[in-house]
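Worksheet: one structure, shown below.
Here the complex is missing one protein chain, while the rest keep their positions.
Then we have chain A:
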C-alpha cells in the first residue's frame, strides 16, 4: 500500500521547500506520493529539477491565489 503525505511549505523561500521535500522523501518508499503546498514561485522550476536529478516524478502542478500545489511520486533510488 502506497502512502500519501502532505507538506505545508508556505512562506518558505527556495531552496528551503526543496530541502524540506528532499528530507521528507528520504523517509518514503518508491511509489509513495507527496503533495507540497508552497508560495514561492521558484518551486515551479526547482522542484521539477530536483525530481529529475533524483529520479522522482512530478505528477501534477496546480496554481491558485499565490499558492502552488505540487504532487510528487517517489521514484526508486
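Here is the rule we go by: contacts are C-beta pairs under 8 Å (C-beta built on N, C-alpha and C of every residue); 3 or more make two chains touch, one makes a residue touch a chain; residues count from 1.
Operating definition for what follows: contacts and distances are computed from a predicted model.
The listed choices are "tRNA (5-methylaminomethyl-2-thiouridylate)-methyltransferase", "K+/H+ antiporter subunit F", "Transketolase" or "D-methionine transport system permease protein"; the UniProt protein name belonging to the chain that is not shown reads "tRNA (5-methylaminomethyl-2-thiouridylate)-methyltransferase". Listed for chain A, the residues touching the missing chain in the whole complex are 10-11, 13-16, 18-19, 22, 39-42, 44-46, 49-50, 52-54, 66.
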